[in-house]
Structures are given as structure tokens and as C-alpha cells.
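A single protein chain has been removed from this complex, and every other one stays in its place.
First chain written, first letter: the chains are A and B, and each begins at residue 1.
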């Protein structure tokens, strides 16, 4: 690699999607809400990143700010987001708008409220297609029917004229996906795409997202609180807590050898259908912190069973997200030895 | 039907309770100078001695098939829809109403168009720029508009624009649209604005509230995520969603107004239905009152019907039920 190359990469971002130190802060009457407080990750085409966290961890705000959909004027946003070499944070709202829907698209949790109740499904897909493509309504309509067919909606030529309320929950989410994919985007962000759906329908939608990703070779970010869903889809997983990433790694690493006590907590809290039933779940004590009043030092320290091992560092220093080998990153003061010991003796046997 | 029956009873019974007899009522037709004999005869011919149900039946029959009135000085036929004769002017009510409907219609149409445009536009801008100087100013003016009575704003505008500046015609004149559209609009512009000011204030507040709610909906986020220009997001997605409740109230308001914008017509001396009704009430002229009430009721029912139909056009979820 020549030096020219590296300069080029710094300016244009190293990966297809390159997020660097993204911060989204909201000033409120009660204080500054640091919804996202320094997030960095990279994502290539054809890969899926799962962002996992509880409510208030900043996972949804991250995705909305990549899309430029955060509340304008209110949010203070800093850092860099490169999409295929174009920096988005410093771009004008109109430049970002032209990318939205065309190069990056999004699907939401509740497909009923996410679709306009007064327009037919077809009209909404046609609208999405025609913003970015100069075609006639007839051509766009044909395209909409094709898209509906592609996401597995039966009789697409008839259903195209139906209204969202005439669709079932699963069909609506399929239609949302059809709308999001109508301009063949390179990046698809799915924010809790199956949380509002029944389990059998959830399985269908997850299959659909996986198949379409292969077909379109797009980068996918899936945001969810359900570790089962990310295990189904994600190549890499980022675990978020109180606006920051606390662990990042491949899906295998996160599930087989998680490093952060919060990740252990999440795994321990979940009853597992695929393992022997445990007598008791191992919850994380306490409640997630308020984003106005994030604990000093490691935000997780009041809830962490191992914080006392760090000689006070947990309460004073914020741990950085550091590589512990092969791209697996963790933000924790525990020494690798302590972590390995805790995982092998305390946690793993109880899962 | 029911409305006319209730109105009929009220305006028949109230004078009686106040001490009026069939004779005093009949006096209104024949004049005070008439002898007692004539009065009694007239009262009988006009059916004032009949029980209220019979009187109502005769009146209602007149509306449907027409009626003949015997004044003693010859029988006059009153073709359907016969709403009776005015006690005072002795003219049939229906043709008089027909003369006045265009005035009220012109007033209501112009004013409603004006307030809908002004109110909704102000409301949308206010909602989008929430907390800005524009928003606060507009909402203060809106508050003033809602609370100031029409005879105040009306007379004030008359005084300034008509008498001081001479820009518009003073009240009292009405030229049909078909005769001279320019004069028509000139004579109506002040009432329009006055009326619209009152209503648009209310509409601005409603629109603002509706828009604030709608712009927080998930489907607005979806529209933005598609990359639609902000204008399209606001108008096609936001406004369309916020407009439904406004439409309902709009329909009712227009319906009410068509029954006569009493204060406005009185203030600007416009010969419309409202003024006609007021004159009728003042003179205790029952057929006039009944006529206007019936016409107003028909307008309100029609307006409601149109709103319901429009509702189905706007909101497909209503259509399927």
C-alpha cells in the first residue's frame, strides 16, 4: 500500500460504510442527553452488522443519524459517516436526502404506523421509486408490482392497489421491505424489523431479509434487542450500552466467547429454548442508566458484578473500546486473565 | 322533518304561553284597524283555532304539495314548496327565501374559501416553525380572532376601509354575481374578510395542533426515509393526515353559515338568510322563521352528508367499514 493510498482512505473512509466517532447529543431542559457518544464501525457490502442493546442504548439514534433522519436543528451531531466515500455528517441536508431511499434505505418496527394510511401500498412504493428515478407512473407501477412479487406478496398486481390496513402484519412488513428496496439501495437499515410480528411471521421476514441481501449484495444493519434475531442474520455484532459500544466482534465471538460483563448479563438474562432449562435466570441487577446522568467511569459499573476488581478505575475512567485480538473489541477495565476466568468459571457453566 | 316540527312547536307555543291568542295572531294579517269579526274570521280561515298537530300537518302538507290561502279578499294559491305567507309583508316566504339564498351562498362560499386557505396555511407554517416569532405572532392573532366578536371587527373594518379609505363599498348593497362579478366581489370583500378572520383563527389553531401531531407520526419518518423533498413530506403526507378533523368541522361550519351568518349579515346589512331570520324573529313572523329554519336544516344535513362522503374519499379505512 502506498502512502497515497492511505491518504485516500482517510479522506474517503476505509470501508463501504465507515462510521467514525459518531456523536449525537440532544440539549434538553434537564441537561445534555448523549444518545450516541462516540461510535465507530465499518461495514462492507454483502455483510450484516447487528446492533444490540436495550432501550436508551442509542442503537436507534445511531441508525437515524446515519440516515440523516435525526431531529434537525435540535440534535448536535459530530463525527464522520462515509457512505461509499461520501461524508454524510458534513453534507447538506439536501445532499443526504438524495441518497436516502436511493443508496440507503430503512425499514421500521411497526409497519402499520410506518405506512401512510391514506395511500395505497402501490402509491407509496411508486412514490419512493419516482423520487429517484425519472420514469412515468406506468413504469413505476410495473416496478412496484415486480417488487411486491419479489418480497413474496401473492397476487401483486391486485395487492398493489390495496391500502396498508387491508394487509396483515407480515404482508405490511413485506411491503415496507419492497418499498425500501425499490431503488436497489446499497445500505439497508432494519430497526427492530420483526419485533411487532408473530414468531412464525418473524421467521419468514428474517428469511426474506437474508435472501434479498444475497440477491442485492447490500450492506445491512439490523438493530434489535433480540439476541436470537442477530444470531440469525448478523456477521458482526456491536453491543451498545448507554450510548457507547461496549463490545464488538463477529457473531461467533460474541456468542461463543463474549468478553464484556454486560454481554454476559444479556446472555444470562435470556431463557434459551435450545439449551437445558436452567432453574434460574441470571439477571443484570439494577436498571439501565438515564442518558442525562450516565454513571462516571464505566457506565455499566453500578450494575457490574466485577467492578470491584478494578481498584476504583471503573468509577473514574471510561474504558476505551480496545482490540483484544482478531478484531474483537471490548471496552472493559478487567484484565484479559480476569475476564477469561470469570467467563469460564462463573458465566459459561450457567448458560 | 323533526327539526321543522320542533321549530313549529316552539314558535307556535311560545307566543301562546306569552299570552297571545289566535285573535292577536290573526290581527297581524288583517291589521289593527279591522273589526273583531274580521279578525275571528281570518283566524279561523288560517286555521289558528285548530290544534297544533293539525296546524303542523297543514303547514307540512303545504311544503310538499302546495296550499291555498284564503284571506277573505280572495284565495291565493301557493305552489309547492309552500312555506306560507309572511304575517307582515303578506308575501309568500319561499320566493323571498330564493332571493336571499344567493346572498348567503356568496358570503359563505367566499368566506369559507378564504378562511380555509388562510387558516390552514397559517397553521401549517406555525407547526413547522414551532416556537418561532411567526408561530407566536400567528397564535396571538388567532387568539384575538377567536375572541373578538364579529360586530366589533366588522364595524371596525367598515369604518376604516369603507368610510375612511373608500376602498370598498359600504354595507347594504348586494349585486348578484351574474350581473357584475366585480361589484359583487367588491360588496362582499369586507364581510368575507371579517368572517374569515374569525374562522381562520380557529382553523389555524386546529391545523397547527393536527400538524404537530401528524409530523411526529411514523409514516412521516418513512416519507423522509424515502428521500422525498421536505415540501412533499409536509403537504402530501403531513397535511393530508392532519386535514381529516379539519374537514369535519369545515363541513359543519359551512352548513351552519348557509343557514345564515346572522351577525355578519346584520353588521354589513346584507340581505341574506340570516338577516331575514332576524327580521322574522323581531317581528314574531312565524312563517319566515320556519322557512329559514327549514332551509338551514336542509343545508346542515347536506353539509354533513358531503362531509361523510368526503371522509370516505380521504380515509380509505372508513370506506371498508
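Here, a contact is a pair of C-beta atoms (placed from the backbone, for glycine too) under 8 Å apart; a residue touches a chain by one contact, two chains touch by 3 or more.
Throughout what follows, contacts and distances are computed from a predicted model.
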Record-based protein name (UniProt) of the chain missing from this complex, from "RNA polymerase sigma factor", "Lysine biosynthesis protein LysW", "Dipeptide ABC transporter ATP-binding protein" or "ANTAR domain-containing protein"
"Dipeptide ABC transporter ATP-binding protein"
The chain left out here touches which displayed chains?
A
Option from A:203, A:322 or A:340 whose C-beta touches the chain left out
A:203
Among A:181, A:266 or A:299, the residue in touch with the chain that has been omitted
A:266
Please give every residue of chain A in contact with the chain that is not shown.
54-55, 168-171, 198-204, 206-207, 225-232, 251-252, 255-256, 265-278, 280-285, 287-288
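The rule is short, and it goes like this: only the chains that are shown with their structure count from here on.
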Between chain A and chain B, centroid-to-centroid distance (C-alpha), Å
57
Parts of chain A lying in touch with chain B, wherever the complex brings them together
67, 69, 97-102, 105-106, 108, 110, 113-118, 120, 127-128, 131-132, 163, 165-166, 176, 179-180
Touching chain A in the complex: which residues of chain B?
217-219, 221-230, 236-237, 240-241, 314-317, 320
